[in-house]
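Here the complex is missing one protein chain, while the rest keep their positions.
Let's look at subunit A:
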Amino acid sequence: MSAEPILELRNVHSGYGTIKALKGVSLKVYPGEVVAIIGANGAGKSTTLMTICGIIAAEKGEVLYDGKKINKVSPEKLPIKGLCQVPEGRRIFPRLSVEENLILGAFHRKDQEGINKDIEYMYSLFPILGERCKQHGGTLSGGEQQMLAIARALMTQPKVLLLDEPSLGLAPIIIQQIFDIIKDINEKNGTTILLVEQNANLALQAATRGYVLETGEITLEDKADALLHNPEIRKAYLGE
């Protein structure tokens, strides 16, 4: 583990008007890691990712990326710096074709040749997307949309990829496929991954470290293995 975190939250507070969703979240993600945030529905996981990306303003505290404070950076600048999110519910542009969705992932890029090559690479990674390339994104199945969402995010050439509940609503076999690909992205491309999941078992198996988020606060932080074997975690999040 290298000395400097690539992504760090320091005592971050944020929310929706009077609703305080995050009450002082601190966490660190080091280059090359897969870090999981687990927590129940409504704990503030999505809010954490949206606050990192600047979609929701941090009311207090700091978000640091690559050593620099990014609280005041407008959200559309962050993918250019290599910080990218696959949001909850995938948010495919429904009336854009699969290919157009991918092209927009590369919206800030100017290297047309590289973009074309990357699109072909995505089609080799996810052959079903190649078959459906002219189809509207909204007509894909949930699993296909999740693949497209990940592929679209990869088109931005992320250094840090934030994934919000990639398993949500998918069949077990598809989930396995998606998680294999996430692992590949981390191992082959060296992309750092911050993964948010309700499915703690799945997330902790994929991750190197994990944080437990409860009603807007981090209550526990440990190696993923240790969390998997922690009796309290097993009771609260793994249904034992």
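One rule holds in what follows: a residue touches a chain if its C-beta (ideal position, glycine included) is under 8 Å from a C-beta of that chain, and two chains touch if they have at least 3 such contacts; residues count from 1.
Going forward, contacts and distances are computed from a predicted model.
Its record in UniProt calls the unshown chain "Branched-chain amino acid transport system permease protein", which is the match among "L-lactate dehydrogenase complex protein LldF", "Branched-chain amino acid transport system permease protein", "4Fe-4S ferredoxin-type domain-containing protein" or "Osmotically inducible protein C". Only one of A:K60, A:R95 or A:K235 touches the absent chain when the whole complex is considered: A:R95. Considering the full assembly, A:I103 is the residue among A:A40, A:I103 or A:I174 that touches the omitted chain.
Only one residue from A:K28, A:K45 or A:R152 touches the chain missing from this view: A:R152. Taking the complete complex into account, residues 53, 55, 74-80, 84-85, 87, 91, 93-96, 100, 103-105, 107-108, 152, 156 of subunit A touch the chain not shown.
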